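Structure in structure tokens, see below.
All protein chains of the complex are present and in place, except for one that has been dropped.
Now for chain A:
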Amino acid sequence: MTETVVDQVSVQVIGNAMLSVAEEMGAVLRRASYSTNIKERVDCSTALFDAQGRLVAQAEHIPIHMGSMKGLVQALLDQKGAEQLRAGDVYITNDPYTGGGTHLPDITMVAPVFHDGGLVGFSANIAHHSDVGGHVPGSNSGDSTSIFQEGLRIPMVRFMIDGAVNEEVLAFVTLNSRLPEERRGDLLAQLAAVHTGGIRFAELHELHGSAVIDAACAQLLDYARRRLEVAVAAIPDGTYTAADWLDSDSPGQEPIRIQTAITVAGEEISIDFAGTGRQADVAINVVRSALEATVYYALKAALDPDIPANGGFFDAVRIDAPLGSIVNPRPPAAVAARTDACQRVADVLLAALAKAVPGRVPAGSHSSITYVTFAGPDDEFFVYPEVIAGGAGARSDRDGLDAVQVHVTNSSNLPIEALELEYPLRVDTYELITDSGGVGEHRGGLGVRRDIRVLSGQADFSAHADRQTFPPLGLEGGGDGTTGRFILRPGTETERTLPGGRVSGITLDHGDVVRIESPGSGGYGDPFARPPELVARDVAQGRVSADSALRDYGVVLTGDGAVDAGATARVRGDRREG
């Protein structure tokens, strides 16, 4: 048998066609789903796999999903074996320890695809479900201490058997959710999507022939691997290291260190997390699939943002993580809020890569999931969750972005008007925080201040956030960003800054205000090299205070805000010498 080789352009054309199939699956999933989370926030991804279970085309919306997708079909093949797979069967799982998942709310579904009687690939999708049971509504608490508190663990089981929905499994899952009707609707939407994907994928096999599609899949994987290898080959050989800290995970506990060593030898790259600290007591542990997704994000962002989203990428990277550490926890470690730690892993990887490809990686970003929840009785019981963005790191040629989500997440805020229409709350303040960006030739992005006032009789406040102890780091002489914090009743006699980012069960009365401040980001380069006109502009725009302009940037402004060039030169010169 001769191996089929497909010309490069045909490979790319078939790749586009498979991406279209994944996109159509996404359209079906969004249209048919019940929950806002999938429909509006698009917290879902869809993909096709080849017969060996390798991810070949993914329509991606959320970087973290890459990991779950990649692990899913491998887990299916490992557990069931290809010979057990039947047309008309569809599998479902959400388990981080056995099913390739990263946390329980992300339910994946996968269907083997058959053509001419043979297994030719898989159609799959992932969707974030708004509740899968567990000890808090939303199944996404930061303070659970075991995965058994986090909701229903679904092993790799059949959701559809021989073309009929497995009503027993459906009943099992819906009974374990606080929102059973919504679960039912979203699961059936996922089923419709894998079904569509399967039909379309089989049509492609029919059109081009399976030998051509298989060869094209192999070459697509090879192409992604080569893209990464080309980028890696441009890096000088060596080992690049970095470390940073997660705030203490629970009272009395020490902070957790995240450490990485990236070794480059020719076209090969390996990443070792040796030296990384213990697994956490709370739900911020990162299982293998989440770690791989984070590595994928960081390498792609630093080296080549256009590398196609397929499994070939991983063939070019070796990842080692010590067992029992936060980046390779032993079951049943809790994982719901794993993105808190993924963000720090991304920071550390990028900080190491900053040494490997200087100038192409920004300073440290806010990299915190600043997650707050207000809940309480009103006309009906309400729960308002929100994640507040912060500053993104300054770049080698420009300032950092203010108020954005970074790294493995990119979720929207809820508009103030929508919030106030739905909940007994009012937003008194929503603004950028002056001086929160790290100083530098290029200034760090600013953090956000959001003051929320309770209008109902009483409400409960809980939150988890990081970077309230360890700030985002500056780069190449740039200053660090500010840390985040939560303040109760700011500006009153009973004002109180909460002791850390992980709090729960704080009772608020009518009229009480919680001030949420997210971190700014690190600056890049020597602040004295920043053109004084830009500092004056920042002061005029309230991004930097006049005090900081003088203290940190050595820029003297006149009464009307213009640069006093002579005085500035003297101050900068004196301090450089001093």
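Simple rule for what comes next: a residue touches a chain if its C-beta (ideal position, glycine included) is under 8 Å from a C-beta of that chain, and two chains touch if they have at least 3 such contacts; residues count from 1.
In this section, contacts and distances are computed from a predicted model.
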{"item": "From \"ATP synthase gamma chain\", \"Sugar ABC transporter permease\", \"NADH-quinone oxidoreductase subunit K\" or \"Hydantoinase/oxoprolinase family protein\", the hidden chain's UniProt protein name", "value": "\"Hydantoinase/oxoprolinase family protein\""}
{"item": "Contact partner of the left-out chain, one of A:A403, A:V439 or A:L488", "value": "A:A403"}
{"item": "Residue among A:E268, A:E420 or A:D460 touching the omitted chain", "value": "A:E420"}
{"item": "Touch list for chain A against the chain that is not drawn", "value": "7-10, 12-13, 16-17, 19-20, 23-24, 27-28, 31-34, 36, 39-40, 60, 63, 185, 188-189, 192, 223, 226-227, 229-230, 297, 300-302, 305, 361-362, 388-389, 392-393, 395, 397-398, 401-406, 410-413, 415-418, 420-422, 426-432, 448, 451, 540-543"}
